[in-house]
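Here is the structure we will look at, set down as structure tokens.
Of the protein chains in this complex, one is absent; all others appear in place.
The block that comes next holds subunit A.
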């Protein structure tokens, strides 16, 4: 018979075994690639072992960054994390952590952020990629879309937090990335600003609102935010340079709103039933 090798073994059988062998090697390769970040794992502090699982980490790969930036290695020794204002609920292994300070401002849980470079992302020309439209003057809002500029921004409590004063656009892939909100309208005092950059004073200040966390009304262009209350706009991290945003600042701004999804109201931390 065609394809028979012995009375039992045939070509289809061998082809299937060959595929399985290839598939096993593919899975192992993909698992190694999956360990270019986050490894070795953290484990009990007293166990002095390197936890990498199987297969082991891949060889280091170097990413050559454009515009004179440092190369990035993967996997690499990650920079030291910022100190987290949280402590374990109890001493058991796997216990959740509980925020010890103001969870909205301490970067814990959904408000946590990563250590990222303090440089803006670049276009291929080497310009800052995400900039306000007052800088990227060749951008305009599509005439069929509502223009939120000059329109009110409301927090999850329905209170007015401020007004949109500008749109931050992506010069590489044209689209709105952030809304710039002037928070001059609210009077929430900031009680404790010690050690927290950019929140030294209440009053007129401009913060960024990620477009993915804003709901722009198609009727009148007003903006609603569900992740934080109006008063929380007082503490949104601000930028070192008002005309550009660094990768680190992007992460911190977004994480602040992310923190609100769990900490903005007391009920959000509680179970449903």
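Before moving on, here are some points about what is shown:
The definition used in the following text is that a residue touches a chain if its C-beta (ideal position, glycine included) is under 8 Å from a C-beta of that chain, and two chains touch if they have at least 3 such contacts; residues count from 1.
As a working rule, contacts and distances are computed from a predicted model.
The chain that is not shown carries the UniProt protein name "Photosynthetic reaction center cytochrome c subunit", picked from "Light-independent protochlorophyllide reductase subunit N", "Photosynthetic reaction center cytochrome c subunit", "Phenylacetic acid degradation protein" or "Protocatechuate 3,4-dioxygenase subunit alpha". The residue from A:10, A:102, A:121 or A:147 that touches the chain not shown here is A:10. The chain not shown here touches subunit A at positions 1-4, 10, 219.
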